[in-house]
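Only one protein chain is missing; all other protein chains are in place.
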Amino acid sequence: MLRAMAATDHPPRVHDDWYVLAESSELRARPLARALYDTPIVLFRDARGVAHALLDRCPHRNVPLSLGAVRGPELECAYHGWRFDGGGTCQAVPGLCRAAAHPGRRVPSFATREADGFVWVYGVADEAPARAPYPLPLASDARYVTVRQQLTMPGSVHAVAENALDVPHTAFVHRGLFRGTGEPSTIEVIVERDATSAVAEYVGEARPGGLLGRVLGPGGGVVRHFDRFILPSVAQVEYALGEHTHLVATTLLTPVSDYETRLYGVFAARFPFAAPWVARAVKPLAMRVLRQDVAILGAQTAAVRRFGGERYASTEIDVLGPHIDKLLRRAAAGARDVSPASHRVTMRA
Amino acid sequence: MLRAMAATDHPPRVHDDWYVLAESSELRARPLARALYDTPIVLFRDARGVAHALLDRCPHRNVPLSLGAVRGPELECAYHGWRFDGGGTCQAVPGLCRAAAHPGRRVPSFATREADGFVWVYGVADEAPARAPYPLPLASDARYVTVRQQLTMPGSVHAVAENALDVPHTAFVHRGLFRGTGEPSTIEVIVERDATSAVAEYVGEARPGGLLGRVLGPGGGVVRHFDRFILPSVAQVEYALGEHTHLVATTLLTPVSDYETRLYGVFAARFPFAAPWVARAVKPLAMRVLRQDVAILGAQTAAVRRFGGERYASTEIDVLGPHIDKLLRRAAAGARDVSPASHRVTMRA
Partner (left out) sequence: MLRAMAATDHPPRVHDDWYVLAESSELRARPLARALYDTPIVLFRDARGVAHALLDRCPHRNVPLSLGAVRGPELECAYHGWRFDGGGTCQAVPGLCRAAAHPGRRVPSFATREADGFVWVYGVADEAPARAPYPLPLASDARYVTVRQQLTMPGSVHAVAENALDVPHTAFVHRGLFRGTGEPSTIEVIVERDATSAVAEYVGEARPGGLLGRVLGPGGGVVRHFDRFILPSVAQVEYALGEHTHLVATTLLTPVSDYETRLYGVFAARFPFAAPWVARAVKPLAMRVLRQDVAILGAQTAAVRRFGGERYASTEIDVLGPHIDKLLRRAAAGARDVSPASHRVTMRA
């Protein structure tokens, strides 16, 4: 299998879905300036604790509302004090003797929900969401240790998601950490795609080699490994080693712009032993892996921009990348009708 | 009253009028590099003391003439020594055995006048001015203390002029300095517009509150307050408190580029007492006000550029902004035929 993705001016943009714009704990008294596909969005939490998202531009003189302050149920602009409620309606124009509310003074507002410790925002303003945010697995399972991490990655959602789910690069970019230390063996990958997701299951994989493998899977045993992409931007790696070790690394990706992606990572793990020291041991290794990925994604993204767009050649061992591309392109075109597909690939890893 | 200004690629550009490009005291032996709507212009003062303005590009190899030197009546290019007189005619090509003057070697030149301590330049090259520069009031009245100040402001001429003349923002951007400390009262504003200017007169306004008010108007009394915009770019605030206190703050705005405006400010004041200590007391307050305006204009301008143009909603208490916009747009289209208008507005301030 070889396919070249079409070079385009910009990566596919999926607007009609939910993205994480902040962790719930970040959104406090002060409004937060965020962006989604380069559209500035202000988040604020009203006096009752409810989170809201508005276009980050005052309709009066275009000053960002994120420079303002929360006043009870409303967000006040820093320039002339116009106040807007969570629905974007103008509720006060200081100095004006008439009523403030007027259709021409509305700010576009985005549906907002808090779930699993994140503030989710629907990417189309003034529109009822067509679906629900992704329900984070294991978020409230007390048997699991959970670690969260945020990071800005250079690259499109496709580039960052594929990087998170790609096996072959680990032997080069992360040489000595995951793979690349022993002789490669042949493993089989079952790839399944439906209208909104793609999953790769690795069959007969050996316990990961390298230092990280020895730390994470000290007991050896049968490995079950799934890599998943779920629209619009969830990349998930699940490992089970034997019966008692279970790791699920979920990255929720937010396209700040076409080529800059904010990664909200949740790492949930269950071990056959007390876990605190594992978290401490894994953290520096995980950060090293992330830094290596940031570096290679930065180089990739700079080249993509310089050449005017992504122009990829893939082989059959790029097991998820082309599926992610197809799902994103169809969703960007407003359709979630990609036909189911299933195939098996042999890979040396 | 609500109106949305049309979003455009760029703010209106009024070329056929006079702009200040320097204070007279700045233009000495060395040429000065300036810009008007992004067009580079070189100012030089010839050996007889006369100021000239040329396009800042040598016709020979395009080096900026502002890198050169004044030689008697001419400006000499730094690259090959070509010399140009104030009218832009090439008077010398070193090394050339023939005559230097030639139509293809002319530099476009701009009408230049010095008045009231400023070097004024007409914005269309090689054209006889259609009008005269704005005559600065009180510039030579010995009863007035005069202070001058230059500053680059982010924002279009419209944004900077409106900011200079706008009352409602003072309670938010300059909270505690002008207004916003006491209970607001209702005041009446009479707005008059003719073909080239717009004036707002505030009727029955109380002595300004806050610290600045106490410094400027210690005696109280009847307040007369006018805010004026005069084409192409004069913003003027006039206050009279009683019979003996009179303040006129005139800002002459020069569009360096669409979204960067050089402000040449002249503050003329007459007090019922000796004024030197007032100037010393007011200066730090004035600078604080300017810094606050620079900050909010910077945020506004960044958002305007990010969204691709100004898209404003106005209310009736934006008493001058929409008139300034109308005057500028008509003038940018080459017409100064805006019909006279007059209306009254009630405002709480």
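Think of it as A and B in the order they're written, each chain with its own count starting at 1.
The rule is simple: a residue touches a chain if its C-beta (ideal position, glycine included) is under 8 Å from a C-beta of that chain, and two chains touch if they have at least 3 such contacts.
Values in this document were obtained by computation on a predicted structure and should not be read as measured data.
Asker: In the whole complex, not just what's shown, which of B:Arg13, B:Arg30 or B:His80 touches the removed chain?
Answerer: B:His80
Asker: For the full complex, which residue in B:Arg105, B:Arg175 or B:Arg348 touches the chain that was left out?
Answerer: Candidates B:Arg105, B:Arg175 or B:Arg348; residue touching the omitted chain: B:Arg105.
Asker: Which one, A:Ala92, A:Val173 or A:Ala268, makes contact with the chain that was left out?
Answerer: That would be A:Val173, which touches the missing chain.
Asker: So that we can see where the missing chain sits, which residues of chain B does it touch?
Answerer: Here the touching residues of chain B are 38, 40, 56-57, 59-64, 67, 77-81, 93-98, 102, 104-105.
Asker: Name, in rising order, the residues on chain A that touch the hidden chain in the full complex.
Answerer: These residues touch the chain not displayed: 2, 4, 159, 167-169, 171-173, 184, 186, 296, 299-300, 302-304, 306-307, 310-318, 346-349.
Keep in mind that, in the parts below, only the chains that are shown with their structure count from here on.
Asker: In angstrom, rounded to a whole number, how far apart do the mean CA points of chain A and chain B lie?
Answerer: Each chain reduced to its C-alpha mean, chain A and chain B end up 48 Å apart.
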